[in-house]
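Report on the following structure.
With one protein chain withheld, the remaining protein chains of the complex are depicted in position.
Then we have subunit A:
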Amino acid sequence: MKKQENITPILKITDLKKSFGDNHVLNGFTMNLYEAENLVLMGKSGSGKSVMIKCVVGLMQADAGTIEIMGKDITTLSQKEFNNLRTQIGFLFQGSALYDSMTVRENLEFPLRKFPEYANKSKQLVLEALESVGLKNAIDLMPEELSGGMKRRIALARAIILRPKIIIYDEPTTGLDPITAKEIIQLMIGIQQKFKTSSLIITHDMDCARVISNRMILLIDGINYIEGTYKELAASKDKKVQEFFK
């Protein structure tokens, strides 16, 4: 990633700290995500990965440190400005988080409802997003009628409907069978190539990390323990790193 040192990162996290009582989850975590890059973040359960991404999307407030998204420090933005910035971030939740009471179409239209400019184009955008994930026929189904893999695809379609610059994936393949997991990974790659998005992927799935990552970060004890390409990390002699590649 040496060639990216002079490029402004699309997401820049500096010295992020977050504690829950005496439990210090993030202890000065720092990372950069560059344009059109797939960055995989790994770490043990409870190492602070989810807390970190929740801080990025504003679901949690960090105790200290800065988060800059496309050059804007989110801690200094008003709620309205931050909500506008949020439209540049797509988020794929681990459990898909589709709205139970809405059809697939309504789920996909939900992020568009705030924007009057999309009122006439919403049908087309929904169809395009569904086409991108190969589920055009599911448009009028309810979430309960979908399989786990289909739910994940629909959630992905919802995440990309506003054409975000950054997509955050929280364990995108967890709970899926190996074949469906591979399909989701291929979709993620396809979306990244089609929309030129930057992706921050949290995963424990080494196959996913190997296939998709341009760069990887290992989060241990709340800090950026090591970063590099999959090959570099796989070749590391460090015991803590090796535990992940066993």
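Here is the rule we use: a contact is a pair of C-beta atoms (placed from the backbone, for glycine too) under 8 Å apart; a residue touches a chain by one contact, two chains touch by 3 or more; residues count from 1.
We adopt the following convention: contacts and distances are computed from a predicted model.
**Student:** Unshown chain, UniProt name, "Glutamine amidotransferase class-II", "ATP synthase subunit b", "ABC transporter permease" or "Sodium:proton antiporter"?
**Tutor:** Going by UniProt, the chain not displayed is called "ABC transporter permease".
**Student:** Just to verify: which one of A:36, A:97 or A:141 makes contact with the chain not shown?
**Tutor:** A:97
**Student:** Check each of A:48, A:111 or A:172 against the chain that is not shown and name the one that touches it.
**Tutor:** If we include the chain that is not displayed, A:111 is the one touching it.
**Student:** Please pick, from A:44, A:72, A:86 or A:210, the residue that touches the omitted chain in the full complex.
**Tutor:** Touches the omitted chain: A:86.
**Student:** In the complete complex, which positions of subunit A touch the hidden chain?
**Tutor:** Where subunit A meets the chain not shown: residues 57-59, 83-84, 86-87, 89, 91, 93-95, 97-101, 110-111, 113-114.
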